[in-house]
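Excerpt of the complex: some chains, original placement.
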């Protein structure tokens, strides 16, 4: 999409319906890039390991990685489930806290000044460094992992939320202030929807950090979860297992990310960023 | 999960559930615990043992201190340092009495003896006991700390750096990284042990919190006794002991590595003073030597006596 | 000045029981890093309950600023504004406001934008929905109830904003060029509707417009402002029945008299526009 094309908000589309092969071809035209790219990556990986460009203790072969998957399918599924659970809970809590922080900061300058250093501090310190504290306070259950996920994920939510809530057209706020609604209503009906596009892009960052957070939390002290798998694999230099776990982690991040992308379609269909998809003229 | 291995065998009634946190993920050194559970040794002592992986001796020591687990299996220098800092625990018997600390190099690296380390780069891990005592080792072998370049790396990085030739060797526990490196590289690994240079101090042993010791001395006694028996049995039947770890955790090193690790461990179970005694029997002179070394290395204050760190009332006596 | 008009100087503030809005010596100066701009200087205006004031004046003379000050959206630098006898401090909720820009919520469709007024005010939603549909019908937006703002033409957006301001039948209506983007016919229809609503409900209206015909047709009083810094130049009472036919009014002498005076004040020639 060039500048010029993208500037043409109203673009002509050809009707997509047609016989099967045509639809398949249309699908291929839309999606060939990532598919070809993925295959290329796989090929390079395979060649690099087959020709011993990299030692297997650094990067395992695709075959070895696949074997690690299949040989430990049930085990990996169990660990994935644990990490997924921690990630999702942590992410949800992070959303709530992040939005709450953004809201109080938008509404009060004093709170903003007070909270900013706190959340910055919480964001900046490496979670692994304060791990012992979590273990001491929260034990070895899921709590410390969820805490790390929350600590890592809430910051982007808060920052994006704050910036989004601030960007509301001042004239719209003037208008709604003459409608006499309470703060909550104004927030729910005006500020929040206006902030959604920005907030959702903060959530995308947060989703990936929640995954990392849960895994890092597992590094700190866990007997299960993908972090446990990774750390142990690292200790044994079991790179096949390491890669298997890393791939699962990434998939977890991709899935969360995709969920937000889909949510965008429903939550902000009106937004400029999505508009070219919708305002189309019909070809006669 | 995989690392949980409760002693399901034995009579159901009357068993006390006990959680033991290891110093690290399970590897060959821990075979006796699994073997002891499988053989019913712990059950015979009235203990239903749950083995839990740890993530470093300090975390294990503090988890014991906070009462999050009943007992810990941890590296003595770390335990002592934690006691110095106020963690309310005590050692109740050190099993690895010769330090496994060693400089590990490839046999074909041309480094035959400690003196050959001069001018080499060695991977270390900042803050752990082998690294902190490394200058003393160098001193013992007639080198100065400036003769060797130390590169700080995390656990996985150390091995990778050595395999890829970016460092000439690494410092660690001979019975831990060594077999892994040998297995991954297919090359023989040479150990320049601290103990061979006359530098020795205690390594892994059992720890309990002060409150457990005060409230339930019988339990402590039973655990120490059972552990001692399990180590003895495992030393006698290394293959069976390692086999007991099978399937406990899909990520454990392969059995050959495990066996290698355990056999390396067997060598460490006693000192000259405790030669022939049951595993876990500690000699006061060894404790004193350990305190002296660690104080000199700055790991502990040096103000405490053996009693500050070690409760001798539980270790087997013969 | 002409006999039946008052100049600002002549008309003295009275503490009238029926005075719904009183603007006294209001000045508004904006400050930005560029310097200061005085939008209004010493504006005076008394509005009685049920009056229809139309305001005309050159672009940039402070008409929008005045309306915003009345609504409590801009704090005057000096002078006082009293609405319903109370000093205006902060946004007023007892009004309906049509901004110069449509200012629609881009995520709400036409009906949703209109109903925002009802939702924010916690009005009875069933009644509001019926009223919204009436207004949509009246403004010729039928068929576009579900269209999003960006799918509407400029004039259609403006009509949505109009519906939104009328939904709650406010006692005071502030309208900033509400028909600027409409064609003559639609504009005329809207004028007639607005006249009918005003005549029947006794709403007080302040309406800014650039069309002299519109100003005179709708008003009970036409206010003409000077170029920036805006002051009120003259006011002209329009002596016509409350409910007025469009074509008839345009024929009356009163209409011609007032229009030509207003045109004169605005410096615009004859009867173009």
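For clarity, chains are labelled A, B and C in written order, and residue numbers in each chain start from 1.
Keep this in mind: a contact is a pair of C-beta atoms (placed from the backbone, for glycine too) under 8 Å apart; a residue touches a chain by one contact, two chains touch by 3 or more.
All of these numbers come straight from a predicted model, not from anything done at the bench.
Recorded composition of the complete complex stands at A x2, B x1, C x2, labels matching the chains displayed.
The rule we apply is simple: only the chains that are shown with their structure count from here on.
Hopping across touching chains, the smallest step count from chain A to chain C is 1.
Put simply, the chain nearest the middle, going by average C-alpha positions, is A. Between the Cα centres of chain A and chain C there is a gap of 49 Å. A separation of 41 Å divides the Cα centre of chain A from that of chain B. Spacing of chain B relative to chain C, judged by their CA centroids, is 86 angstrom. The residues of chain A never reach two or more other chains; the list is empty. Touching two or more other chains at once is no residue of chain C.
Within the complex formed with chain C, the chain A residues making contact are 169, 171-172, 174-181, 185-186, 189-190, 193-194, 196, 268, 270-271, 275, 279. Against chain A, the residues of chain C that register as touching in their complex are 68, 71-73, 91-93, 95, 97, 99, 101, 103, 105-107, 116-117, 119-122, 148, 150-151.
On the chain A side of its complex with chain B, the touching residues are 55, 57-58, 71-72, 75, 78, 131-132, 135-136, 139-140, 219-221, 223-224, 228-229, 231-238, 241.
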